[in-house]
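Below is one structure; the comments refer to it alone.
Of the protein chains in this complex, one is absent; all others appear in place.
Note that the chains take the letters A and B in the order they are written out, and that residue 1 is the start of every chain.
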Amino acid sequence: MLAFLLRRISTALLVALTVSSLTFSLNFLSGDPAIALAGESATQEDLQTIREAYGYDKPIPVQYFNWLTGALQGDLGQSHYLNQPVADEIFQRLPTTMTLGLSALVFALVLSIPLGVLAAIRPNSLFDRFALTVAVVGQAMPSFWFALTMMLWFAINWRILPVSGSNTWLHFVMPSIALGYYITPGVMRLTRAGMLEVLRSDYIRTARAKGVSRFSLMFKHALRNAIIPVVSLAAVQFGFMLGGSIVIETIFAINGLGFLAWESIQRADLPMMQAIVLVLSFFYIALTFLADVLNAWLDPRIRIG
Amino acid sequence: MGNLMKHSGKIGEHMTNSTKPILSIRNLTVALPVQVERANAVENLTFDVRPKEILCVVGESGSGKSITSLATMGLLASSLKVTGGEIEFDGRDVLKLSESEHNKLRGDRMAMIFQEPMTALNPAYTVGNQIEEVLRVHRSFDAAERRERTLKLLDEVRLPDPERLFNSYPHQLSGGQRQRIMIAMALALDPKLLIADEPTTALDVTTQKQILHLLKQLNAKHDAGIMFITHDFGVVAEIADRVVVMRHGQIVEQGTADEVLNNPQHPYTRALIDAVPRRAEDREMTISENPVVVDVQGLMKTFHTSGGMFKKSRTVAAVNDISFQVRRGETLGIVGESGSGKTTLVRCLMRLIDPDSGAINISGVDFASKTAAELRRHRKDIQIVFQDPYGSLNPRRTIGSQLIQGAINFGMPREEAWKRVYELLEIVQMPKYSVHRYPSQFSGGQRQRLCIARALVVNPKVLIADEAVSALDVSIQREVLKLINDIRDRLGLTVIFITHDLRVAAQICNEVLVMKHGEVVERGGVGRIFTNPQHEYTKALIAAQPGQGWEIPDMAEFAPQTLSGGHKVAEI
Partner (left out) sequence: MSTLQNNAPTMPSEALVRSPRQMMFQHAKTHRGLMLGGFVIAVIVLVALLAPLIAPHDPYAQMLSRKLIPPVWFDSPKTTWDHVLGTDHLGRDYLSRLMYGARISLMIGFSAMLISGVIGTILGICAGYFGGRVDMVINFIITTRLSMPVVLVALAVISIVGSSLTVVIWVIGLLIWDRFAVVVRSATQQVRGLDFVASAQALGSSTPRILFSDVLPNISNHIIVIATLEMAHAILLEAALSFLGLGVQPPTPSWGLMISDAKGLMFFDGWLIAVPGTALFMLVLAINLLGDGLRDVTAPEDRS
């Protein structure tokens, strides 16, 4: 148990390090970061001042090291635009995005897992085709178009939901649906495929030979095994949703990290952008690790070995 | 007529005892979905199973032998429809039962165990839980009672340490142990009918012997009638009271074990029995003066499995200091069960994996020490035919392009290479137009012939047959073995024949090497090994062959059979 955890953690740390250095290298994408900051028309003096102030005059590895150690201590730099620590802003907005993400995840799971299971129980039936249509439509629909269309109907034409903002729980309904629908096809298809495969396996035949009831067969025997990859997929997809929330948050003006990312891109606030990418990446890494652990815990073959 | 070993002494009783059969199948016909070779999976089947008897249903692949059992249990695939006949079990026609009524019978009055123990148990629940489930579904015992009964069952199937085993998961158990669990589950409620569908086919021969022995003991204790499906006549001789022989979905012969095994009437039964591998006479060949072609000295290969999630890492010496020699023209058999290291040995010989140390001299060239680049030139001296005819040919390339590949690699000009390919196709008795076809258009036996041709195109000195006939039906096996023998004599080849089945080795080998846990435990002439084995393990292997007491009758004594002669295109 310990060896496994240690190895996964060290891999995760290594990945985190790599991601952070890639994020850091964003500074140098456009050449001289000082010019990016001050503009083309700045004088050499000004540029030098900026360099010293932000530490751009130091060698790159040193800059990276400083930045990284700062980040680990919670100092993600100073926002160029807001002139306040980046970390404050991020952690203030984080809960909103998390709320959005979690409610979207709940919506997605509640919709897709039952659909996937029922579709697998009656393959090629009308219901199965319906479920597959839901999946196929969901995969083809641009999330922003779906969001706008929902806004048009529910908020503007029928006036049953608020248009934008993030004050009450009602404000989260449409965004959650739009965001959740993004991952519904994947989870549904995996559930369905997993169930179909499991239902073909020998141990299901053994269970039938024992006279086990159909219900028990589906849920106790089949789903218990089929759900394992779905759980870890859901954990990973949750991360994707957090990253993809930028579009939805921008449309619905939800005051979360995504919206913050959008604003900072508009304002060319590089430290803020970098910090958001970093925070989200670390979330992904943590979620992947969690997914692995869940996987190991749910499957006795891995848990006990 | 020949002797049939009286394995339980109760044959005599049964034949005079006119007890009512527990299972009565009458004119059963099951239709196949369209687009397959014949119209019906099984046609007009009629036979009985009586209480306390073991009925063996024998047939080759595609004979439909499993269909009846699945129909009885109500587990037929939905694409297979019963179009006629009835199956009377315990007074009722099960074909007329509703699904829920049938479900009540399953596990309680009728039970079934299957072929693949490795995948037959649910990996997510403990073994104890799964046995208890039968009790939970059909009876209303309380938890303590269920547990007690389960522990007793585990004991009855001779599993050690039932308490600990109760809480184990399937993946922690071996194939033999899992099969015992399956038997325990099947017998939990003392059913009237037990169906066993090739339950020992996937097990080692020594494990098979234990399971068969267990079944016989249980048969003596319980009243259940057992329907045992198999393709192996040795197993039939070992345990059957009565026998049903099937072919192409029809019964060709049925009777007592004595009748069918020692006095078969139907030509198909006779042909099948004729094809059963039997002990060979000692083949003294004048090859002892021939030069040594394969010389292996001190070969070692160790595997380290890195710890899994929770496992400790393990070191396994798959090949542990092995040395042997093979002379030109000889056929050496390497016999071992799973885990013996024979697969690793073969891969080292072929240098498909790198040995840790030791020398492998093939016709003067040390395969073990050369670099991959140097080695390539010499690879043509030793070629291999694998076990699985379905994985050995690239489904996306024509046969021709695959056969010719080796020759091209070693620099033969195209025209000459094609000539050689056609030559070899003739030798393996396959038609010329095979070169334009794809592997999916050939049967298993035909593919093996093509694989042999592919191996021989480069004119090797040594041919390794790695379980090359294990996946084939016994009648086809015989043909392919004959082919290998013929080729060896015609082309002056040296053959190394890997198998887990001593009887098959006895068919074509001069000498046999017995392996266990990475080491050679015995070597000798094939006749001597059978009549006078020295090592404990060899003795155990020989003793484990099913059907020891059965002296296979010589079919030549029966109605004259036409022998096939000349070079015909092989259809199998």
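By definition in this document, a residue touches a chain if its C-beta (ideal position, glycine included) is under 8 Å from a C-beta of that chain, and two chains touch if they have at least 3 such contacts.
Note that the structure is a prediction, hence the values are computed from the model and not measured.
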- prompt: Missing chain touches which shown chains?
  reply: A, B
- prompt: Of the listed residues A:173, A:265, A:290 or A:304, which contacts the missing chain in the full complex?
  reply: A:265
- request: From the listed residues A:189, A:205 or A:221, report the one that touches the chain absent from this view.
  value: A:189
Message: Can you tell me which of A:47, A:102 or A:141 touches the chain that was removed from the display?
response: A:141
Touch residues of subunit A, complete complex, unshown partner: 11, 14-16, 18-19, 22, 26, 29-30, 36, 136-137, 139-145, 148-149, 152, 156, 189-190, 193-194, 236, 239-240, 242-244, 246-247, 250-251, 261-262, 265, 268, 270, 273-274, 276-277, 280-281, 284-285, 288
- line: Touch rule applied to subunit B and the missing chain gives residues 37, 60, 247-248, 267-268, 271, 275, 350, 352, 376-377, 379-380, 382-384, 386-388, 391-397, 401-402, 405-406, 409-410, 431, 433, 436-438, 440-443, 445-446, 451, 454-455, 458, 473, 475-476, 561-564, 569, 571-572
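The rule is short, and it goes like this: only the chains that are shown with their structure count from here on.
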Query: So, what's the distance in Å between the C-alpha centres of subunit B and subunit A?
result: 50
Statement: Counting only contacts in the complex, subunit A reaches subunit B at residues 1, 3-4, 201-203, 205-213, 216, 221, 224-225, 296, 298-305
Complex contacts: residues of subunit B adjacent to subunit A: 73, 75, 103-108, 111-112, 114, 116, 119-125, 133-134, 137-138, 169, 171-172, 182, 185, 307-311
